[in-house]
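Shown here: the complex without one of its protein chains, the others still in place.
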Amino acid sequence: MARLELSDVGYSYRDRRALDGLSLAVRSGEVVGLLGPNGSGKSTVVGVVSGTRRGYSGSVRLNDREIRDWPPRELARAMAVVPQETSFGLPFSALEVVLLGRHPHLEGLGFESARDVAIAREALARCGAEDLAGRDIVELSAGERQRVVFARALAQQPSCLVLDEPASFLDIRHQVELYDRVRELADSGISVLTVLHDLNLAAEYCDRLVLLRNGRVLADGPTAEVFTYARLRECFDTEVYVDLHDLTGKMIAIPMSGRVQRRLRPRE
Amino acid sequence: MPSTRRPPTARGLGVRAAALAAVLLGAIVLAASLGAGHARPWGAWDESARAVLLDVRLPRVLLAAVLGALLSAAGTVFQALLRNPLADPYVLGVSGGASLGGVVALLLGVGAVGVPVVSFAGALAALVAIERIATVEGRLNVVTLLLTGAIFNAFVGAAIFLIESVVSRDELHAVVLYLLGRIPSPSWGALAGTAAAGALATIPLLAMTRAYNVMSLGEEGAAQLGVDVERVKRRTFVLGSVLTALAVSASGLIGFVGLVVPHILRRLLGPDHRVMLPSAILGGATFLVLADLAARVIVAPAELPVGVITALIGGPFFLALLRRRGSSHGAA
Partner (left out) sequence: MHAAAWLAGCAVVVACHAPTPPDRSAQGSPPQRIVVIAPAAAEMLDALGAADRIVGVGDFVDRPEFLAGLPRLGAYDAPNLERILELRADLVVTSDAVASAPAARRLQALGVEVLALETDTFEGTLRALETLGARLGLADRAAARAASVRAAVEDVGRRAAGLARRRVLCVVGRDPLFVAGPGSHLDVLIAAAGGINVARDVGAPYARMSVETALERMPEVIVEASDHRPAAFRGRAPGLWAAWEFLPAVHEGRVYWIDPDRVVVPGMRMGETAELLARMIHPEAFGEAGLEELGAPGTAGAEHP
């Protein structure tokens, strides 16, 4: 349904080059994880892909159309972005916040129709947040808020979902719940690009991984291939123990503390 | 406190707007019935009563309604633009330009015709200058806008002080009175013109109300939902400033209306701008009509400056509001 493709993308801030020669692709039904150390350019990729950072070189195409050429409302109907955190200035109710996701679909200055409200409620239900509908958004906990924001993205009915470290501030249960939903969405055909820093979540949920370092792609491929000790060490500049776990059937990563490293290599 | 508000609908808005319009109408009738003169809208009218009601009192009551609407609308949209509930129409510096223009016009003796015109021109000159300064790399930076406005207001304040210190006593008195905020009794032509200009500037703002809702997610979030953020910001700043300029050039600086009315309505009706902006227009009109009534009547035949009334009501109210806000919201 949606294909997101970056080719040889470059982006510079005033004094430094954040992205250089970056290429990656996300196909329908795929969850692609974007990993990298701080400052590697992950958030910049989100900005470029979502259309907020326009001054990029190279090509960013959604469904074979350059992002720059998409009219903003049309783009918002095709692509939804879930940021790391959102601050809410106004005491909207959770349902009203989710309804904001219908904005790209509404014409003129009208109010939302009954159908829009139904879509919003269903989105909340899919996120397990239907009981939050009437609550003030400013009163919700971080986990509840993030569920509402996620529901808002769903209400946009996108064919492509971009997530920028969406679970950073969530506890472990909510992290799992959120990514379970992401998985469900991908299984229904939505293409998902997610930036994340939790290696184990990445291993569990992503079909493919892209490793970024200093604005360049270090590795790009199926999770099982990319998720190796050597690759991770090259990317993050630290020792990570990697193994395939019996219980989950997926890779796991255990960062090695200094103590463990010294035990393994007593002579160094 | 859990909110059990349902999302607004067109019919809900219609009902609320009709109710507010009815209240406004009642306020206008009340205000037209009372005044320093003894004329009443009912009963027999002799020639002087006719003149009092139709030439002096009614135009003034209606001008109060128009100015109340302009200031409340400007306050509402500036609060949306700056994402700050403490914004009022004067915070962005345009009122400084209007005041300075008006003072200069007053002292140059351009006559009563010239003062509102020069004041308005001063406001728009300020608008252009401030907008230029706050536009960085093609984007209107909201924080810079706020700072520029504050600095500009301070500069104008100093300039006016300087002027006050060098003019004669007579002119000093005129300047102080001009800045105080008084609603004049306008000619019908002036009233119609102000109302028409205000309406023209308000219509595009009403069209952007849903965009304001979306902008509460932040500029990036709003852009990702398809809002043309730069256009919304620029239009809001320009049109809101035009509304403020119209108000200040007509009456000097009347405070608190643009700050307090949006707040009250937000508490009562919710933060959805599609409901808030029309309600603020009607509610602000009512507020100023009643405040001006008090100003005209309390110490008749003398008049209190209406800004005194709005401050006396608005000040304590606003403090009470801040206290409640502080206790009911933890971290936003």
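Brief remarks follow.
Each chain gets a letter, A and B, in the order it is written, and its residues are counted from 1.
By our rule, a contact is a pair of C-beta atoms (placed from the backbone, for glycine too) under 8 Å apart; a residue touches a chain by one contact, two chains touch by 3 or more.
The model shown is predicted, which means the values in this text are computed figures rather than measured ones.
Although it is left out of the displayed model, the omitted chain contacts the following shown chains in the full complex: B. Summary of contacts with the chain left out: across B:86, B:154 or B:177, the touching residue is B:177. Shown as candidates are B:86, B:268 or B:300; the residue that touches the absent chain is B:300.
Per the touch definition above, the residue from B:51, B:133, B:206 or B:313 contacting the chain not shown is B:51.
If you put the missing chain back, the residues of chain B touching it would be 35-39, 48-49, 51-52, 55-57, 106-107, 109, 111-113, 115-117, 120-121, 124-125, 127-128, 131, 165, 168-171, 173-174, 177-178, 182, 184-185, 187, 189-194, 196-197, 238, 242, 245-246, 249, 300-303.
We adopt the following convention: only the chains that are shown with their structure count from here on.
Centre-to-centre, using mean CA coordinates, chain A is 43 Å away from chain B. Interface residues of chain A, counted against chain B in their complex, comprise 47, 50-52, 72-77, 79-81, 83, 86-93, 95-97, 99-101, 103-104, 106, 109-112, 117, 134-136, 138-139, 156. Residues 1-5, 7-10, 13, 83-85, 206-207, 209-211, 213-214, 216-218, 220-221, 223-228, 266, 270-272, 274, 329-330, 332 of chain B are the ones touching chain A in the complex.
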